[in-house]
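One chain of protein is taken out of this complex; the other chains stay put.
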Amino acid sequence: MKELLKTLVEIPAPSGYESQVRNQIREWIEPLVDEMRVDSLGNLVAVRKQTDAPRLMLVAHMDEIGLMVTHVDQQGFARFVALGGVMPIHCVGGRVRFLNGVQGVIGVEKNPTSSEIPPLEKMFIDVGASSAEDCPIRIGDVAVFDRSFVDLGKRVVSKAMDDRVGVAVLIEALRRIEKSAFEMYYVFSVQEEVGVRGATVAAFGVEPDLGLAIDVTATGDTPKGHRMEVRLGKGPAIKIRDAGMLADPRVIQWMVQTAEKAKIPYQREILEFGGTDARAIQLSRSGVPAGVLSIPCRYVHAPSEMVDMEDVENAVKLLINLLQTAPNLERPK
Amino acid sequence: MKTNNLSILLKRLTSPPGLSGYEESIAREVEALWKPLVDHLSRNRLGSVLGFRAGSGESPRPCLMMVAHQDAIGLMVSGIKEGFLRLTEIGGVDQRILPGQLVQVHGKRTLPAVVVQPPPFLLPPEAQEGSVPLSYLWADTGLEEKEVRRWIQIGDPVSFNRNYVELGSDVVCSPSLDNRASLCALTLCLQELQARKHAWDIWAVASTQEEETLGGAATSAFQVQPDLAVVIDVTHASGPGSPAHKTYPLGKGITLGWGPTVHPKLYEVFKELAEKLEIPFKMEAMPRYSGTDADRLQTIAEGIPTMVISIPLRYMHTPVEMVSKKDIQRAARLLAEFAASLEIDFMVKIQWDETPKP
Partner (left out) sequence: MGRNTETLNQPTITPEQIRVLEKLCNAVAVSGNETEVRRLVMDQIKPTVQEMRIDALGNLLAFQKKESRKPLRVMVAAHLDEVGFMLTSEEDKEEGIYRFELVGGIDPRWLAGKPVQVGTERRKGVIGCKAIHLTTAEERRNPFTVEALRVDLGGGGKARVGDWGTFATPFQKIGGSIRAKALDNRIGVATAIELLKYEYPALDLLVAFTVQEEVGLRGAKVAAHALNPDLAIVLDCTPAYDLPLQVEDSFYPLENERYNTRLGYGAAIYLSDRATISDPRLVAHFVRTAEKMGIAYQFRQAGGGATDAGAIHLQRAGIPSISISVPGRYLHTPASLVRIADWENTLRLVYHALQSLSVDVLQTER
């Protein structure tokens, strides 16, 4: 799975401009599904048909956070804005790669009166040009962080683990599963990072009975980090809530019971910020019971995000097990 | 409507915790109460309770949806350390009301606990002064860690202790009056409609997750596709520390919403009815949004003409919310009158303008 993950994370595909990674995913999954389509926003929707079975929509987002150029000044320096949740602290000294191949460095204006991290407006991208005329990028060009995949053994590090690791889990599940209790819609969504936009229209089109997102979640196990219980290496997380939604208790129960029966380690997750594609599914049409299978990830939205390969493998196992039994959607106790 | 009946009803409706996302306990209560009052009961996929009453008009009949959210705010267990519980919020909770609050932890067993604020020397410098943020407070069950972990886990909802008190002849104090007071009004409305004819089909909806996503009402509206919708919620009653120009006196009448989320012709109809019934009311200006289920509901599918009526409530989002029983009755009466008096061709009357014929 490391190879799969390495290929995925190194493809540049920021929100709104996901075609490169979509093409790669499509190449891999085409022989594994009955039908595939790309909808009007660019979501890749793949179907494994099954009659008389509830329809499950699984979603992992293809897009990563990125930057868009707003202006190139007379000396050839480019100003930019964020596509998705790019934090200034992670930009200082960063390297970027544009979709047209050009590479650059993020520079920062000096501030004589304060040592606080400046906002993105006080940063710029330097591609080594000497003027606006000989600058190979211009207004509207998009870039992603430029960091390669690193294998630390048990753990791996890269940009775009959010959510290429989710994409990898979906692809791996597709490869290993033969039968399931559902009619399966594998959705590789776009524009999650700018407001779960892809999933919103994908869910409307798919009309699922049940929805499950595979995405990363933060951890609370770094020095003076987030105040939350999820840890790297303690198993995939079953999301109870985040800032965007309360997971359906029946879905949580289904996930917990499946994990316990299959003896897969898991964690119960509460995230006090952030949201996922599952929210978009939950609020679609007449409502859809939805939940999230989370992969613990350190340094989310930094150029070097870290996941534990055992968590990833267990996430695949849990997903495969989940697909074998439909949840009881009768009223909970 | 006897006040006794209202008190009993209100007490029943404020008893179940029914936190956002975990509304099962209140949903069952609503189903039990609505069963004799509707033709058909069902649940929407996000747990909202839908009660359907067929109208007497000729088919095809238009339908009216009346919504009151059934979920309440509270807390949730987000961690366990040395037997103490860490907490996160469900809905908006002011951290300053928490120290000393008696709560119920709904785990494998329901256990009593108290929310406590640690002494400053146990807190980092940034949390020592001022009000202690929620993530530094604890809930203490009084049990040892082993017992705690036996019954409680991350994700268990935590509700404020039930404490229904009648203060004087009109005012009631209890947690969850936001929005069980409105649910009470909606139930009383259905009771009144038992004795009256109505031309339109009526959907009574006890929606879920208003305090988090407004999702229960919006998805119910997509499912039902009503021609009109009325949302019943609570608004701010005047009280100590609250600005007079943004609040309404307790027990002196209900409010009728006005603004982009409200169809102006519906406002006019409700105003006329209230004047006819001599129900005291005030216009509640909502310049940008209503802060209720109406905000999402109005823009579902091709749009739904929506009205918002509100019951003044003091100390909103605290366990000591207060409401006037008279105001609940007023809301119920107005709703019933509106529902019963809807003519079958009412939709023609609320057109914005005549469009020229080609």
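Each chain gets a letter, A and B, in the order it is written, and its residues are counted from 1.
Rule of thumb we're sticking to: a contact is a pair of C-beta atoms (placed from the backbone, for glycine too) under 8 Å apart; a residue touches a chain by one contact, two chains touch by 3 or more.
As the structure is a prediction and not an experimental result, all values here were calculated from the model.
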From the list B:Leu167, B:Ala195, B:Ala301 or B:Val348, pick the residue that touches the absent chain.
B:Ala301
For the chain that's not shown, point to the residue among A:Ser158, A:Ser180, A:Thr200 or A:Thr217 touching it.
A:Thr200
Out of A:Gln191, A:Thr219 or A:Asn314, which residue would touch the omitted chain in the full complex?
A:Gln191
Residue by residue, what part of chain A touches the chain that was omitted?
15-17, 19, 22, 38-43, 68, 70-71, 73-75, 79, 81, 83, 121, 139-140, 191, 194-195, 197, 200-202, 204-205
Interface residues of chain B toward the undisplayed chain are 245-246, 258-261, 263-264, 283, 285, 287-289, 298-305, 351-353, 355-356, 358
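Basically, only the chains that are shown with their structure count from here on.
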So how far apart, in whole Å, are chain A and chain B when each is placed at the average of its C-alpha atoms?
35
Within the complex, which stretch of chain B touches chain A?
20-22, 24, 27, 43-46, 76, 78-79, 86, 88, 90, 135, 153-155, 209, 212-213, 215-216, 218-220, 222-223
Please give the residue numbers of chain A that touch chain B in the complex, ascending.
227-229, 240-241, 244-249, 252, 268-270, 272, 279, 282-289, 331-333
